[in-house]
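Just one protein chain is left out here, and the rest sit where they should.
Chains: A, B and C, in written order; residue numbering restarts at 1 for each.
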Amino acid sequence: MSLILQLAISGLSVGCLYALIALGYSLTFVVNGTLNMSQGQLVMLGGVLMFGFAELGHLPFFVSFLLAALIVGLLNLGIERLAIRKFDKGANSIEWVLSTIAVGIIIQDVALYVNGPDEGVTPSPMGDEMLRIAGAGIYWKEFVFLPVVAVLLVLLILFYKKSHWGLWLRATADNRTAVEIMGISSNKIVAVAYMLSGLLAGIGGALMSTNYAVSVDIGLPLGLKAISVAILAGVNNPKGIVAAGLILGISEAFIGQYISTAFREMFVYGLVILVLYWKPMGLFNARKTIVKV
Amino acid sequence: MNQLIERSAGYRAAAGWIAGLAAIGLLAAGPWMVDTYYLNLLFMIGIFVITCTGMNILIGYCGIVSIGHAGLMAIGAYMSSFLSTKYGLSFWSVVLIGMVVSLLIGSLIAIPTIRAGGVYLSMITIAFGVVIHEVLIRWDAFSGGPLGISGIAKPQIGGYTFDLKGMYLFVLVISAAALLLARNLRRSSWGRSMIATKENEIAAASLGIRKFAVQYAGFAISSVLAGLSGAIYAHANSFISPDTYNFQTSVQLVLIVILGGAGRVLGPVIGAVIIVFLPELLDMEKLRMALYGGIMFAVLFFLPKGIVGTLDSWLSPRMRRFVSINPRQASSKPEEAKALFASPVRAGGQPILVLEGIQKYFGGLHALKEVSLKVEAGTIHSLVGPNGAGKTTLLNVISGLYSSDQGHYTLRGQPLIPRSLSAVAELGIARTFQHSRLFKELSVLENVMTGLAKRAQSGLGASLLRLPGQLRSERLMEETSHALLDLIGYEGDRDMPASQLPYGHQRMVEIARALATAPSLLLLDEPAAGMTASEIEQLEQLLRKLVSQGLTVILIEHHMDFVQRVSDTVTVLDFGKIIGTGSPEQMLSDPRVIQAYLGAEEVAASAEH
Amino acid sequence: MKKQSGKKWTLGLLVVVMMWVLAACGGGNSGGKNAEAANAPASSDGAASKEPILIGMSTEATGDNAMNSVNLYQGVQVAVDQVNAKGGIDGRLVELVVRDTEQNPTRGISIIRDFSQKEKVLAAIGGFHSTVMLAQSPIIMEEKFPFMVATSNVPASVESGMPWTFGVRMNANITAQYALKFIKEHFNTTKIAVLHENGGYGKGAAAAMTKVLEAEGLKPVAVESFDNAKDKDMTAQVNRAKQAGAEVIYLFGQGAANGYVLQAMDKLGWKVPIVGENGMANKGAQEVGKELAEGTYAIQTANFNVDQTRETAKVFLADFTAKFGHIPTTFASAAQGYDGAMMLFQAIEKAGLSGDLAKDREAIKNTLETNLGTYSGVIKDWEQAFTTENHDAVDVNSYLMCVWKDGKLVISDKQ
Partner (left out) sequence: MLSIKGLEVRYGAIHALKGVDVELKEGEIAAVIGSNGAGKTTLLQAVLGLVRPNAGVIELGGKPITRMSANKTSNLGVSLVPEGREVFGTLTVTENLRMGLKKKIGSVTKRQFEKELELVFERFPRLHERQNQLAFTLSGGEQQMLVLSRAMISKPRLLLLDEPSLGLAPIIVNEIFATINELAYEGTAILLVEQMAHKALSIAKRGYVVDNGNITLHGSSTALLNDDRMIKAYLGAH
């Protein structure tokens, strides 16, 4: 029994990571149908900055956490201004996919130049103790991912539902000209969405560096995996994305155990292709509402 | 006069051919001029040109940006390497098998990709690319895992084994052939149909062009070329590994096409030269990839049309002014314009189209309420009514753009279910749109020729190789299109892109394009909007000429005087309901019509007018 | 009209920028190799007048686990500095022509041709990334110049049938023999589970250990793989090894991935000895595993955490720390880079250069194979390290078993 629990728990913490990054995609895709293909690199940047501030800069944990998240958020603001706005020309314009990939290449190489290739883990305030639940073990610093993602999800939903910025975001997603008529510059709303998405990426990266090693080359694989989560869930459904992230993390652990570790990776992408054949808009995609809240 | 035009056009084509052959001759002398380092780079350029010409067809013509085509190169490479190392088959047979398997896997990718569109399209291709990469790492028996396959036999003919020189010449021949195929495709109806579906899917469907079939052809060609170039590379370097074709390679392939200029035949050549030579020149150690990414971004930002595209748009206006082919005079014989469209024999007074009880809802809006209508063959039947009355909605329902919630249709006595635009177009119903939907990248003549795509559909193979049969049908299409342009009295330059047409002309060319599908029923949605008085006069003459040759026209128009002069019957729609059908005089003086239009209270005074 | 001219203006600007960039690099490139400007003392007597000796350096500076490949390159740089400090090889300074393969086999191939034809190097050193090395090997045979493989463990890249490649590396087959001998001696068990990353490095090691065990009629109890960059949770892999009753884990991941294996073992409450190689020696494993890494073994060919017993090693460590400000992060790669380069220089000196490129390359190859003579390196003292049949300098008894003790990798008392 403890094996199944062990697999589930350890899969959960990895699933939280995927969910957090995929949430970043959904925020921007909902607003103007574009997303930042270098989101993975932003997460890497969050982790590297966190490690840099906490370990090398000896700043307190929470100060460096906030700094890392903010810097990545502001960077994403710049990326939107340069790499997205010019290319966002309606439904199936694709140039922004390429421009954000190019930005990703630049971020990764500059990070390599500044930070060097080494891997680093930021010591977590939760220490390295182990939490034992009925024989299954998980580090506190890993387990803390779950509540953090839960809190962020609730904040995001409240933001969509209650705050007027959230309302503006959903209105821009629905009808951009009407938003302009209502006296709100839709470009500003898109920029805010990108900053929030950058913030999420920064938080994801910083959180990740407390238990997993971050180095400059982890960005791309993480980004590709998180895109699959977003596609699986249907990009306009925050709750669906977190669920899909967790399911993916857990099923990876079980597939590894019961089928074979070799085919684990193919399972994820195979599932994505199956979904795209059967339900291209994603499993939890709510047809009608632009943002399922 | 005409001979002079043909000859000058002939000169330009001949000059093109001579320049092409000279370039290939020079490149063919390469192996004896440069050392193996530059020869290897030229070889790599050839490999990229082969794949990227296929991708150019996919991105430039069909508008599908696939970021997973390195996977298809890998399939071609692994299939041929596996068969040649395991079973010792000759290079020539394994390459063919490799291409076939790439085609099969490419088709698997094509189905969801073409259906999805938008950002999902790129995600699907990325997912496929990554799955192929993972399979190659895992499936040791087939791919040798991460260490790949070594010692792959080099191609042989008779005694001669191909070394780098031989492989380079082989690649040169293949890439020249690939470029020729792309050029032929661009000049064929298949190429035009691809660009049509890319630019305006709805307009293409209304001409009877099925998006899936056309775009699948693009995908198939690109898959085969990718498989071929993958196989050649593997056998040339006698080693293949999963890392050779990963996500970064797919991005590189797309960049080559975009950098060169998507949709331009020579685009991939320029793109490949830059992408292959750039890393060799940037041999600084630090921030090399950052500069690479920077250049990629700069090209996307500053040169959206790519290098060849920007040069072309810079040079061609000058070229055209310099070598201005003066417009063809209207051909001297408009009267006996041969039956340009197969209009049926007057169906003895039986109505060509009957609509009964058509209902249509948009969410809460009840757009069409119980619409019933009879349209007599060989007449002009106008639909009038205030804005938002449902006129365009009715047209969209008849043409199959929207599906109606209720009601049934009969066309020439047979029951008609307007499933889709292309299906309805095949039944001989053509239409134009309220806002111009011309294909901007195609020239005026090519726009009209896309109307003929449905009828004169020669095979894909024939189009690629430009076989005599296909050439003849191209000539025929050109002739018919010129005749149609003469019919509508178009005097402007027929080779300039449609995007440069003045507004009025755009409407007329759109009508000519609709006529090219040889319809028996033509639906026109506000053709006169934005036209000058003289253009409206021309339109009136055209409609009379068409109807006299047996065509039936359903016309939506706001210019009441035009409607009055040209219509046989007028139907007035208001608030989704038909409030009257009859002769123009009867309808336009009917108090209910005026009330609907002017919104006057039951003011007796105005009714008398 | 404004928008149209605006576009042309930006087009013009871009073309100027591109020209400047190409010229700047082109200039730098043709003017002479922008290689590692060896800081030879300016005052050497007339040595600079003669043509410098060009040696190619193929690195993987960007991409996954670049931290190991940096050590290889740094080791070679120290060798070049030392040789040039002594006035170069019979008066001619050594210059490195550095190229980055970006872990891309296609680029690796073009670099070999670049070394041979464009830069016209005498010999080259590199071979960190196994798959790139495999792609480069056949091309080296075509281009016919000596290439020193200084890290990649894949046996195939330096087989006897490959006359032009020489290995100063831990050949997976030989490493597996040494590891099996060590495990049988100290843990008297042959129940070994192999956990490896799915790249060339991991795959090579897994295949070698399986072959070595099968030679003795045995079989690894479990062979599990993981993805170095993507996988963060190894519970499944470790659990399958545990269920198979493994008593030792032969671990071949890179850095942090090994750390996640340690974490998974900790969660499953399962403690068995671990024997790894370069990946385990790298600080990434310790960074993640922290005290869990205590007592894990890493097969190396050198160890710089302890004071050096060999003279060459002392000098090497001093020069390395002076130049880079820290000791090597992966000992074996640095040591093998240094020794590989020094053997090349010794062969060049012994062969004597006639100026004809093809003959000189042939001469260096033959010297390496026949009369290289004695060379006292960082790793060990060699007596004719290579023969025509065997191009691998590191044999079973030139390994050094190291162990993690309170956060540092030291030489283990069990050898």
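Brief remarks on what is shown
FYI, a contact is a pair of C-beta atoms (placed from the backbone, for glycine too) under 8 Å apart; a residue touches a chain by one contact, two chains touch by 3 or more.
In this text, all values refer to a predicted model and were calculated from it rather than measured experimentally.
The missing chain, though absent from the view, touches A, B when the full complex is examined.
Looking at B:Gly30, B:Gly166, B:Pro304 or B:Gly388, the residue that reaches the missing chain in the full complex is B:Gly388. Residue A:Met182 is the one among A:Ile4, A:Val63 or A:Met182 that touches the chain missing from this view. Taking the whole complex into account, chain B touches the unshown chain at residues 363-367, 386-390, 502-503, 529-530, 533, 558-561, 575-576, 588, 597-601, 603, 605-606, 609.
Although one chain is not shown, part of chain A still touches it, namely residues 164, 167-168, 170-171, 173-175, 177-185, 288-291.
Just so it is clear, only the chains that are shown with their structure count from here on.
Chain contacts here are complete: no pair of chains fails to touch.
If each chain is reduced to the average of its C-alpha atoms, the one that sits nearest the average of all protein C-alpha atoms is A. Each chain gets one centre point, the mean of its Cα atoms, and the points for chain A and chain B are 37 Å apart. Between the CA-based centres of chain B and chain C the separation comes to 52 Å, rounded to the whole angstrom.
Chain contacts: chain A has residues 109, 262, 265 touching two or more partner chains. Along chain C, residues 61-62, 198 each make contact with two or more other chains.
Residue ranges of chain B in contact with chain A, taken from their complex: 63, 65, 67, 111-112, 115-124, 126-128, 130-131, 134-135, 138, 247, 251, 254-255, 258, 286-290, 292-294, 296-297, 300-301, 304.
Across the complex, chain B is touched by residues 29, 33-35, 82-83, 86-87, 91-92, 94-95, 97-99, 101-106, 108-110, 113, 220, 224, 227-228, 231, 262-263, 265-266, 269-270, 272-273, 276-277, 280 of chain A. Residues 61-67, 70, 198, 224-227, 229-233, 235-237, 239-240, 255-256, 259-260, 263-264, 266-269, 283-284, 287-288, 290-291, 329 of chain C touch chain A in their complex.
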